[in-house]
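Every protein chain except one is present and positioned as in the full complex.
Should a chain be cited, it is by its letter among A and B, assigned in written order, with residues numbered from 1 in that chain.
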Amino acid sequence: MITIEQLITQIEQRQPIVNKAEIGAEQLRQEFSSVGSLTTADHEQLSFLADPHYIASLADTQAGAVLVTAEYRDQVPASAVALVVTSPYLAYAGASQLFARDSLSNGIHPSAVIADSAVIGDHVNIGPFCVIGDNVQIGARSSLDAHVVVEANTKIGPDCVIKSQVVIGHDSVIGSHVRLHAGVSVGSEGFGFAPTRDPSVTGWERIAQLGRVVIGDHVRIGSQTCIDRGAIDDTVIGNHVIIDNLVQVAHNVRIGDGTAIAAQTGIAGSTSIGKRCIIGGAVGITGHIEITDDVILSGMTMVTKSIKKSGSYSSGTAAMPTANWRRAAVRFRQLGRE
Amino acid sequence: MITIEQLITQIEQRQPIVNKAEIGAEQLRQEFSSVGSLTTADHEQLSFLADPHYIASLADTQAGAVLVTAEYRDQVPASAVALVVTSPYLAYAGASQLFARDSLSNGIHPSAVIADSAVIGDHVNIGPFCVIGDNVQIGARSSLDAHVVVEANTKIGPDCVIKSQVVIGHDSVIGSHVRLHAGVSVGSEGFGFAPTRDPSVTGWERIAQLGRVVIGDHVRIGSQTCIDRGAIDDTVIGNHVIIDNLVQVAHNVRIGDGTAIAAQTGIAGSTSIGKRCIIGGAVGITGHIEITDDVILSGMTMVTKSIKKSGSYSSGTAAMPTANWRRAAVRFRQLGRE
Partner (left out) sequence: MITIEQLITQIEQRQPIVNKAEIGAEQLRQEFSSVGSLTTADHEQLSFLADPHYIASLADTQAGAVLVTAEYRDQVPASAVALVVTSPYLAYAGASQLFARDSLSNGIHPSAVIADSAVIGDHVNIGPFCVIGDNVQIGARSSLDAHVVVEANTKIGPDCVIKSQVVIGHDSVIGSHVRLHAGVSVGSEGFGFAPTRDPSVTGWERIAQLGRVVIGDHVRIGSQTCIDRGAIDDTVIGNHVIIDNLVQVAHNVRIGDGTAIAAQTGIAGSTSIGKRCIIGGAVGITGHIEITDDVILSGMTMVTKSIKKSGSYSSGTAAMPTANWRRAAVRFRQLGRE
């Protein structure tokens, strides 16, 4: 159970609780087991009103406490503690972390294979069957679940959470407070080949990828996402970048601070993405281009040229009944005639 | 080798073999090593005529037995046993399972790390280097290949097949007869963040994902597919849902019974998909919408709004010579001018 004091401390890392002084002694005894929506929360749960659309649910909520803006404070029922903040959604985000489950690992599991030359910080957890290569450094309080592979010379900062079956290639640099979810691949060899120019072979000569992956602080990378190592220079992910599942980040891509990328987006080699961009799901971005800061790309957008002006961009056509679509597609094709 | 009696028993779980009584004693001695197409099968293989397009191959088939509808029975050569059913394709599907290879695992491998509090059913296989967390339950006859991670408090039903390197997050619920292929991620943390509203940080506050993944019975999930856990409520996959490889199912998605989803499709958060839908490959479905029952989406369709009426939907434009495409794309762009 989380006490209301713990809750308040956590939320106030980001924003003040405006009415803190007014919370009564009785209310300060409230404890919480988890978070719930206004309609489903019980008296041991914290809830929040982030979107005024849900105001009708506030009066009847059974929640033990509700995060609200000052505007809605008076509508919180007497059975709940009102916690008044500027951004209830941000406060809910912070509070939710108090209820998250611990990692699988606890200490260094005896089955882990750790090179003698690896430097493991204090209070690091390393789960079963992890493999830690030569000269790897892992910062204090970082936690690796099961079957994590960290190849030689990689440096992982403090306070990272690395879930099961992540593979991190050699010589990678990973900052602090980074979260890598199950199955992430960091530092695999980029897709670089030169044609052999020998028509009898129809083959390709591999270009060994000698660059690294460098990841900043407070970065989050989702399951099965691939961040390939650079060819000569590095692939670079800035601070506070958040990336969803099944995303492809090719060699020598650079992503600016604070950018968010939804699932299944692909970014081809040597492209540079600015700061604070918001990139929808299944977006495709070609190689060797530049996207400036504060660009929003809606889901499934195809980006074939640099974007030099901040703003929102889209492409594609949305679902319609298949019979209509066939006609539209035929007419689109006709647009291509000379 | 599979005897014809085994074959008949298997097929009749779904549909009667119409001419069973007429199969002669000699024919009942036939045994089978596998399944083959009409043109390639030998006398130890079972074949089938599911599509009348292939009728020309029937007369010359070397197969030991052929599944056919009553209509084509007389065209089965004398060298083969004719097995008459309503749906030869469905019968072939059932029969094929008799020839599938066993799992990698056999019993509990001594290298597996299994929490003392885990409850393992009868005749469960757990392969090398699996990691089974606290209070996990695994139902009878379920089989885990190598390197499977099951986090704490997860419940897996009976008769499941879980291939190598699947990761199942804590508190997940998985029904019976579920098949998870190599590298599946179930119950990773969903992609939930609140902006910090601090422009100097350009950062994001993580929303801990406190919901579960709940998967029904007879579900199939393909390699590298991700099913993220819910934020507050659960992500729910109904019974008889079949999902291909590299699919993204975001937090709080709900998928109705019997729906099929082809590879590389992505479904964004909190979207609800109906029953018996058939969703093609690389479809993108936005978040917070509802798709009703019996909807068909062709490959690469972009769905940006709820679909309230059953039927077939499509979007996009198909490949054309690049020179023509450039002209069509320019003209499409002109359609966007005011």
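Keep in mind that, in the parts below, a residue touches a chain if its C-beta (ideal position, glycine included) is under 8 Å from a C-beta of that chain, and two chains touch if they have at least 3 such contacts.
Since we're looking at a predicted model, the values are computed, not measured.
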Touch criterion as defined above, residue of A:17, A:243 or A:297 at the omitted chain: A:297
Subunit A residues touching the omitted chain (full complex): 111, 113, 129, 131, 133, 147, 149, 151-152, 165, 167, 169-171, 183, 185, 188-189, 191-198, 201-210, 224, 226, 228, 231-233, 246, 248, 250, 264, 266, 268, 282, 284, 286, 296-298, 301-305, 307, 311-318, 320, 324-328, 331-332
Chain not shown, touching residues in subunit B: 14-15, 34-37, 40, 86-87, 89-90, 92-94, 96-101, 104, 109, 111, 127-129, 145-147, 163-165, 179, 181-183, 218, 220, 222-224, 239-240, 242, 244-246, 257-258, 260, 262-264, 275-276, 281-282, 299-300, 316-322, 325-326, 329, 332-333, 335-338
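As a convention for this text, only the chains that are shown with their structure count from here on.
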Mean-CA-position distance for subunit B and subunit A (Å): 27
